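Below you'll find the structure I mean.
Incomplete set of chains, arranged as in the complex.
Labels for the chains are A and B, by order of writing; each one numbers its residues from 1.
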């Protein structure tokens, strides 16, 4: 073994990439998620190693048990794991648990043609042990939806070009005619850092994201639906900047029950049809700051 | 060790995921590729193990040497490796070498605004030792380009919808006005299996793919260029079926020098803006069959 160097403090030691079935029951609906977990604790100076088998044990106990005793949410499972980690690792002052899982909701452009669309859920919990032994916790919950954006900038320059080529397009009745542009797959994520006691519905977060994209996307679109989705997208052309700002601006109204101290993070990525690279935007703030900006 | 079971014949044993810088010199142009290789040989019944360190040695000798002695192409490096593997593995009857690398070409929608766009090259070589000890070889070369497709089907149904909503759109002068649809990032690959003696330029393969997409994509597009690219795409709307058929149909003309026995494989994937999933198409044939179909 290497000669003992100074036993430095380490902020995170743990395991990553452990997959588990997680049973969630919420609002009368029962869902089995295939979740992937990362679990770490800090390691104080002077302690040689973290007992990593305890991490896998806690995961097995908390998550495997949900087969018979479902949890109310992915983030509540994370929180329970984070708390239990501090019990098992007596030396640790902080534990972090992250999880993600595919999640499905019924969706359709027409109410008579719906199917299960896939989204992604994220959750994170941290537990910190204070000097007095009291444990403080933090929770983050995130949701991601794939939708469509249509570019407003290309639309304007194309319009100028088309007006030159097709003078009849200048007819006043055609003023609102939707004009071609590039449109693309957009992936947007919203994350809340929840103060103690606050709670939020993942479904409401997904609805907020879908409303901020040019149009949500659907697995089943018959010919008429497809035209309608294209029209909706071109009547709400959006830069990634617009997706993010519209999403952030909607948060105070849609999540009126959450306190000002709620952390808010929004990220978006458009897999540009007109470029080989992606266009991205990101902003991190608090609900209080958003309320002040959008008041 | 496990009791010796029957020593079955194995078709492929080797190493995968080894990255190397490969120096190519072709037509006076010198390029350094970061290539990833997979290298296998067969293992006859009765022989306990393949000496895998020889595979890494051959790779090091052939590829590392290109720093001072460049090869003419990725596929010629693969072929040299495949031949050398049969020399070093005296028991082996067949060797297979696969490689891939990012590749860059200067591109621009306007000739005065070009930049280096990224593509992907693929190569594969097989060497087989016959009963008489003679070695037969096969080579495959592939190229992939990311471009854009615009959907012709949604365009038609949207046109019908818009004609109802905007009667002035029926003006004969607007008959060719490009109509909104969904468009997306498209990734298309063309692969040739070359008979002995045949050769092909990767740049010509990339040009063939770009011509089959609705429009190629570019890193730099100023406002005017962007409008032009959008217009070009909407004037050549294509299903993945069309991309593949147009690409395959162009092969006999573009690659007139290749013999009928050349294998041809075309694959395309559109990362649909209007769905969360991709749309794909694939076809494998020979140049002779293509010539017969398109004559």
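Quick note on the criterion: a contact is a pair of C-beta atoms (placed from the backbone, for glycine too) under 8 Å apart; a residue touches a chain by one contact, two chains touch by 3 or more.
Since the model is a prediction, treat every value here as computed from it, not as a measurement.
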Total copies in the full complex, given that 2 are placed here: 4
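Note that in this section only the chains that are shown with their structure count from here on.
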Distance between chain centroids, defined by C-alpha means - chain A, chain B (Å): 35
Chain B-touching residues of chain A, taken from the complex the two chains share: 117-118, 146, 148, 153-154, 157-158, 160-162, 166-169, 171, 173-174, 177-185, 217-219, 221, 223-224, 226-231, 233-234, 271-277
